[in-house]
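Only one protein chain is missing from this complex, and each of the others stays in its spot.
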Amino acid sequence: MTGFRLETGGRVDRGQTVQFSFDGKSYQGLAGDTLASALLANGVMLFGRSFKYHRPRGVMAAGSEEPNALISVDRGPGRFTPNLRATGVEIYPGLKAVSQNRWPSLKTDFGAINDRLGMFFPAGFYNKTFMWPRSFWDKVYEPAIRKMAGLGDAPTAEDPDHYAATYAHCDLLIVGAGPAGIDAALGYMDTNKRIILVDEQDELGGGALADPALWPWLERSHKALIDAPNVTILTRTTAFGYYHDNFIGVVQRLTDHLPELGDAPREKLLRIRAGEVVLAQGAIERPLVFDGNDTPGVMLSSAARIFANRYGVAVGKAVVLMASHDSGWHDVFALAKAGVGIAAIIDVRERVDSALMHEAERLGIAVHLNHSVMGVTGRHSVRAVQICNNDDYLGRRIDCDAVLMAGGWTPSVHLWSHSKGSLKWRDDLGAYVPDLPNENVVCVGGCSGDWDFGTGAIIDMLPTPKDQSRIKAFVDFQNDVTAKDIKLAVREGFRSIEHIKRYTTNGMATDQGKTSNLNGLQIASSALNKPVADIGLTSFRPPYTPQTFGALAGHAKGALFQPTRTTNIDSWAQAHGAVFELVAQWRRARYFPQSGEDMHAAVNRECVAVRSSVGIFDASTLGKIEVVGPDAAEFLNRMYTNPWKALEPGRCRYGLLLKEDGFITDDGVSARLAPDRFHLTTTTGGAARVLNMMEDYLQTEWPDLDVWLTSTTEQYAVIALQGPNARKLLEPLVEGIDLSAEAFPHMAIREGIICGIPTRLFRVSFTGELGFEINVPTAYGLALWQRLMAQGAQFDITPYGTEAMHVLRAEKGFIIVGQDTDGTVTPFDAGLDWAVGKKKPDFVGKRSMARPDIVAPGRKQLVGLLTDDPNVVLEEGAQIVADPKQPVPMTMIGHVTSSYWSEALGRSIALALVAGGHEMTGDTLHIPMPGKTHTAKVSGLVFYDPEGARLHV
Amino acid sequence: MILIHCPYCDEKRPEIEFVNAGQAHISRPLDPSSQTDEEWEAYLFIRANPRGRHHERWRHVYGCGRFFNAVRDTVTDKFETTYKAGEPRR
Amino acid sequence: MTRFSAFSLFAKALSGHQDWPEQWPDAAPKPAYDAIIVGGGGHGLGAAYYLAKKYGITNVAVLEKGWIGGGNTGRNTTIIRSNYLYDESAHLYDHAVKLWDGLSQELNYNIMYSKRGVMMLAHNVHDVQSLQRHINANRLNGVDNEWLTPEQAKAYCPPLNIAPDARHPVLGAALQRRGGTARHDSVAWGYARAAAALGVDIIQNCAVTGIRRGADGAVEGVETTRGYIASKRVGVSAAGNSSVIMQMADLDFPLESYPLQALVSEPIKPTFPCVVMSNTVHAYMSQSDKGELVIGAGTDQYVSYSQRGALHIVEHTLAAICEIFPIYRRMRMLRTWGGIVDVTPDRSPILGKTPVKGLYVNCGWGTGGFKATPGAGDLLAYTMAKDEPHKINAPFNLDRFRNGRLIDEAAAAAVAH
Partner (left out) sequence: MSDVLIRNEPVPETQYVAAGVTISLAGPMQRYALRARRAEDLETVFQVTMPRKIGASEGGIACLGPDEWYLRTEAGATIPTASGLPVAITDISDRSICLVLEGPRAAEILMSGCPIDLDNFAIGRATRTIYETVEVIIIREAEDRFHVELWRSFAAWFWIAMTTAARH
């Protein structure tokens, strides 16, 4: 054979060679190779370095349980992927793989000093030191520890790939397409069930792929399943988590194996709801625990068989088997047949099935029963093993270049356990197997403990004459957890298996204990001298194998991450240079800067325009609810703090909504259109919350009321025209509505036509100026806005944004719920007593306002604040104190909720919540800021046109 | 994502169509003003939070829009039953 | 207690680490104790330690139904900070942060408190107002917290995406430099070891099944799966299971328990220097000493004790993480898990006396309990020792739900208008 590639055999395409590189060196493999099989074929044994001791490591397994051979793949900018298993990376022309956790190179790694000093780094060592001198922790110890941490390098650029996601439904989901899974699929193929069959490998077959005798059956079955219309086959697809009610998380890998990426998503998340689930995940072979069992070239015997029969690769030219289980013998016989040289079979058992002995004899393989490997010669690759007799420890050396471990099998019960199915311990298998299901699911084949691998002895570690406190016999290979670490944990009082796991980190590596948990349990069991079943088992958690963040995020990226809601007029604002702000899910124009204007200048100009002529504002985002039915007024009367029954059709009223705890949750102006019909408005952020709250009371507390709620937020585009010229601008555009002050007073609503479109026209004002809010069917919002802009040119109509709106309302002392209130403010605190119906026996939140602390003095109350220096605009959120001289921690009596420069007043204004504020008018308060303490006087809430003359024109 | 049987739609629908609305069968006192502070506290805040059989409310907000009641085991997360608002406690 | 130090480690190494003693003995219950702590998490073990260390009550048992530190202590994302808005909260959490500092030396157990800084992101105008309010309040309370511009935030945490066209652009951040992380298991083990050394019995696999009270209604002891244990002082620190224990004393509590999930990535070389939280996008993340990205996910919407969460919660969390830190889109999720968080109506804890004489409670920490571990332990110990709350935990009483003096940090963050 050439290198380690066998002359014949395997499923690789010998006609198609593939060029790839590892650590910069170029290699040749065959189509169908994994990085592991291709490198082994090239005689490469050294793949990586372990986490803690930086020990040289090779390939231990052939599948997703591989703990050692972790590498990074670099596909160019943003496409660097660390910690991939060489056994799962399919090679393609140009594949660039690099090793990890070593410096300067894989062969000579300075980190390996940790291995020499290993005796000083037992489990939990970091708890015991790095404490003195104290200052060294932050500056010296921790930075050093962190430098050592981690395996692969972190990605440094944004991933250009995209990921897809979908929901899927089926009657039967089969996880694992080995013989058991395929048999299940064939069995149900002729029913009318919708079947999905998933397997993590690149082709169906599982264990059968390493058994040429089964290939004809495999081909036939594969074809039958492909032809079945009700069967969907998904390869390179991992079922990673089993959630409530047969909801399975699955990820399909679509492009990583392709030389050219194209436009396809890299991976796709399938969220599958299955009627019934068949788990056929197979079993994982268990390594044996002995000194040097991590030397490159020491691997699972089943893996060697897979490399030979599936990939046509010999893992060595003189191979030794160390077995405690029959299955290893069968593997070795298969290897011998495939042309791999076998140096010896060593079995820890005193006797084995005679058939095995005869076959070994027939193949001329030397057998050493009742023997164990006590040591391995070679650092970067195996050169020989020392074996010894288990009774007299007499030893001998056997030259070899690979050691196979056959320590028995562990059923893959991961998904079964995610689903909360129970497990039972089987002494004969030395493993946990599925017991009672918690969902509609069955386990078949290897993962149910049902296999024909033969029998074996269950041992914690191989007998050895060596001082066990001096040897390195690995249990968790990646995390460098040795048998003596587990014994140390037990010695130090860690008895629960969860404690042992956390103290030693056994089973916490990227393979999540697939090859280490059971050996760890056995060793703990002997150390504690308790049966394994009495120690418990660490819980299995999703994912079964690591899954890409991007795949779990799915489409939710960039523009699709979360919806940004936009109004019908948004495109105009965008085109006219608006600066936007995000409010709840909405995007709103904050201000419209003209050339050279900053926010301050733009907002001043917008405010002046509203006060002097007319401004136009997109208020479409305000929540709207249509309340209809004979009991509409009664319902609102129970929900809102103020009375509603007497409100006449055609009139509006400010409504204040509390939560049952008595604190303000929303407000808005609402109109009565007819005796049985109201048009409510809510805050932009509150719309959904308020509707849900009202539905809750309506459906569960007052189901007797004949009233129904419909969200009309998006039925209407709302344009606010505010300013002394608003009426003049509007008059010529409106039909069927008399806009005169007498016919259409402040806080009224009229229905009519504007520019040929039906409108609900409100005469309301959030600015203190003569104002209208025009509601039209949403699709006409933009066109109406453009008509108003054209028509308004004569008045220098000025679009204004949310910032100017905030200033204008603050000048009038109108609150903004969520800014001037914070979920702990009552109507009285906010100075809104006038909005509370004194005579009403009940409304939502009323009773809570009578609680002791709510009626107690000293509550924070909303007041106006005028800085002594009119040019100082306080910071919103600034804290207020009575005595600025006091030491820190200071007693804070309140904070600034709103603060602006008021161009109309030529000075700054602010609103603040201040303890006992309503009794402090005229008092001077202090606002200590870094560098300077500001002073301000408490004032009323209304700064501009207190008598409201400008409204009623 | 659990499946929830909506008693109005009479079918099992995925959890994200629903919002949980807290403990069931806590009805608002007919005359809150007559409540003592303790009684009012109990209505507002005190919850059974049982480990096991739990009466709770759900709203099929992205479906028929109805609030309804359910009995669910809080250890297994499995539903025992769901029933319409206003029906007696089960 | 064998003193831990580089020297003892070296000395023991020479003898192959054969003679390390148990870090704490696995005690069997005695018939009676001066004080019993129900719940062997960080809070409960801390309370036992401080009872013995500061308040002279050493005849103490900690009863844990499973293994110590196995609840939320061992399931959280280990974030430590104290930049809370209200005075009551700021004083409570800062009391804890002061104790975190130097805790390794006090316990002679390295709990790996890493002052990496906790950065909270502002994504809209309202967030900015809210964080500014926090910063100003913290400054006057003597709690460090400073404002960073987007550029400063990026300089402090390079993986952060501050592109102005992001769906949730970063408008700035509040940074508490003393904030950070600690090794959660070590906190439980360190307190257990130090408490045991002072005479405290750590009793595992001992579930409380009942609370026995005398004619006057006062606590006399607890029934457990390992028999009756007498004590006139019982402190309950049982997190998600608090309601269940309290009902044994016929007390209904203002609590609901929800599943909270968290997850870690595969370990990678150092890439993420601090802790970042975003309440608007609902994500928080740090990198552990081992190299894993540690990510907090959201809570499910329903009451559950299953310690099991839904996939869509994890999907939303990772979508958020990938938005704020796009370079991690190719990273891989290694492990997810769930805890049970007990949440009060105002999302602030309950720490103090109960209507039952001799029964004390520490619960309702929601998703934020780990950061308070030393403080909560100390204050529960104080309250049990003096039969009255310390002034720091006095506001976190049960009465507030009756009289309306709630401490609602979340409400203060308020809603977008």
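Chains here go by letter, A, B and C, matching the order in which they are written, and residues are numbered from 1 within each.
One rule holds for everything that comes next: contacts are C-beta pairs under 8 Å (C-beta built on N, C-alpha and C of every residue); 3 or more make two chains touch, one makes a residue touch a chain.
Everything numeric in this text was worked out from a predicted model, so none of it was measured.
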item	value
Contact list for the unshown chain, restricted to visible chains	A, B
Selected from A:168, A:318 or A:367 as touching the chain missing from the view	A:168
Absent-chain contact - pick from A:780, A:843 or A:901	A:780
Missing-partner contacts on chain B, residue numbers	1, 8-10, 13-14, 16-17, 62-66
Missing-chain contacts mapped onto chain A	164-169, 194, 263-265, 268, 271, 273, 555-556, 559-560, 562-568, 571, 585-586, 626, 628-630, 676, 706-708, 710-716, 732-733, 735, 753, 755-757, 777-784, 787
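As a working rule, only the chains that are shown with their structure count from here on.
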item	value
Geometric centre distance via CA averages, chain C-chain A, whole Å	21
Whole-Å separation of chain centres (CA-atom averages), chain B against chain C	30
Where chain A touches two or more other chains, by residue	243-244, 247, 271, 420, 661, 848, 851-852
Set of chain C residues in contact with two or more other chains	306, 308, 310-312, 345, 402-403
Chain B partner contacts - residues on chain A that touch it in the complex	243-245, 247, 271, 273, 420, 438, 660-661, 692, 695-697, 699-701, 703, 841-842, 846-848, 850-852
In the complex with chain A, residue positions of chain C that touch it	4-6, 8-10, 13, 16-18, 20-26, 66-67, 70, 74, 87, 91, 102, 104-105, 108-115, 123-126, 129-137, 139-142, 167-168, 183, 185-186, 189-190, 204, 265-272, 288-291, 306, 308, 310-312, 314-316, 318-323, 326-337, 345, 400, 402-406, 408, 410-417
Interfacial residue positions of chain B with respect to chain C in the complex	1-2, 15-16, 19-20, 22-23, 37-38, 40-42, 44-51, 54, 56, 72, 74-77
